[in-house]
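Note that this complex is displayed minus one protein chain, with the remaining chains in position.
Right, chain A next:
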Amino acid sequence: MEDNGTNDNLRNSVLTKSELIERVAQKQSQLSQKDVELAVKTMLEEMSQALATGGRIEIRGFGSFSLHYRAPRLGRNPKTGESVDLTGKYVPHFKPGKELRDRVNSEEESEGPMV
């Protein structure tokens, strides 16, 4: 329960894009793995493009992506200590949808350190 610090990364395995493509390919019979790869990359590019042009993404059962504004601020160069004017900017933000929230939180015994 208490802080386990460095164990976190060991305990959580990671799904990469190529493994995701393999799993999706195995779950259907019509398309080759190459086609699935192209499809996944096309979807991610379309999603990136939507955000990069100021749009939102709304995937029912999964969640929504939008842009959050970060106000201009005075930053500091960590090496030189010099202050730098940072202009305002937008950053991508994800809000999980209800189905994803519920499924991720469904196990009685949660694993990993509490934060």
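The rule is simple: contacts are C-beta pairs under 8 Å (C-beta built on N, C-alpha and C of every residue); 3 or more make two chains touch, one makes a residue touch a chain; residues count from 1.
Operating definition for what follows: contacts and distances are computed from a predicted model.
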Omitted chain per UniProt, picking from "Peptide ABC transporter substrate-binding protein", "Integration host factor subunit alpha", "Na(+)/H(+) antiporter subunit D" or "Molybdopterin oxidoreductase family protein", is "Integration host factor subunit alpha"
Touch residues of chain A, complete complex, unshown partner: 11-17, 20, 23-24, 27-28, 30-31, 35-36, 38-40, 42-44, 46-48, 50-65, 67, 87-94, 96, 99-101, 103-107, 110-115
